[in-house]
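Removed: one protein chain of the complex. Kept in place: all other protein chains.
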Amino acid sequence: MKSRHKKLALIVGALAIVGIIAALVLNALNSNIALYITPTDVAAGKAPKDKLFRIGGLVKEGSIKRQADGVTIAFIITDTEKDIPVNYKGILPDLFKEGKGAVAQGKLTAEGSFNATEVLAKHDENYMPPEAAQAVDDAQERAASKHVSPSSAGETPKASN
Amino acid sequence: MIHWNSFSDFIAMGGYGLYVWGSFGATALVMAIEPIVVLRNRSSTISRLKRQIRAENRNTSE
Partner (left out) sequence: MKDRFNLYRFASPAVFYPLAGAMTPYFVAVSIVFGIAGLWLGMLVAPTDFQQGEGYRIIFIHVPASWMSMFIYLVMAFWAAIGLAFNTRLSGMMAQALAPTGALMAFLSLLTGALWGKPMWGAWWVWDARLTSELILLFLYIGYMALTAAIDDPRRSDKAGGLLLLVGVVNIPIIYFSVKWWNTLHQGSSINLAKSSMATTMLWGMLLMAMCFWMYSIAIALMRVRTIILERERHSDWVKTLLLAGDPK
């Protein structure tokens, strides 16, 4: 009976230690675990220099400009506070749209724009039929015309620290 | 009530047929093969254990 309780205490103790170690390691790795950084992070000088990295945010409404060749594209990634102009040449995923999330991999240029080698789409966790989405949009528009709400853009990207 | 207008629409999955049916096919394959492997393993284990027990019994009775 006693040895059982002792063993149980040992196991709980070992688990607690492992948990604490994991928490510490994760905390230390925090910035590296993030897949992308936000335009605000870039503005704060957190972007690595001369190294590929990813930026993420929303594709700014009305910012997509396609070149005549059909594969060269320029757009702006925003986290609603800061903007970064992005240049990209290549295939875009189906869900790449204005007002939706996107993650781009590439390098910053000296002028502060971003040359992307890969662009991925990040969608939100909502699943509904198109009619329901239309109804939500209409309701949001009605609400926005009464009072301005900044959250209507959908998901806002998290800033990493 | 049924969402689809035709069988070919159902197969095409709005252009995502390969991805959707690929996922469902892989899952169906796993769920068909796993029970077969488990049952085969079971019958082979049973016949092996039977042989062992019979052999032990023969040794002890002699």
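We call the chains A and B, going by the order they appear; numbering starts again at 1 in every chain.
Criterion: a residue touches a chain if its C-beta (ideal position, glycine included) is under 8 Å from a C-beta of that chain, and two chains touch if they have at least 3 such contacts.
Quick caveat, the model's predicted, so the values are computed rather than measured.
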Candidate in contact with the missing chain, chosen from A:47, A:74 or A:92: A:92
Contact set of chain A toward the excluded chain (per top definition): 4, 7-8, 11, 14-15, 18-19, 22, 26, 30, 33-38, 56, 91-96, 100, 103, 118-130, 132-134, 155, 157-158, 160
Touch list for chain B against the chain that is not drawn: 1-4, 10, 13-16, 19-20, 22-24, 26-27, 30-31, 34-35, 38-39, 41-42, 45-46, 49-50, 52-54
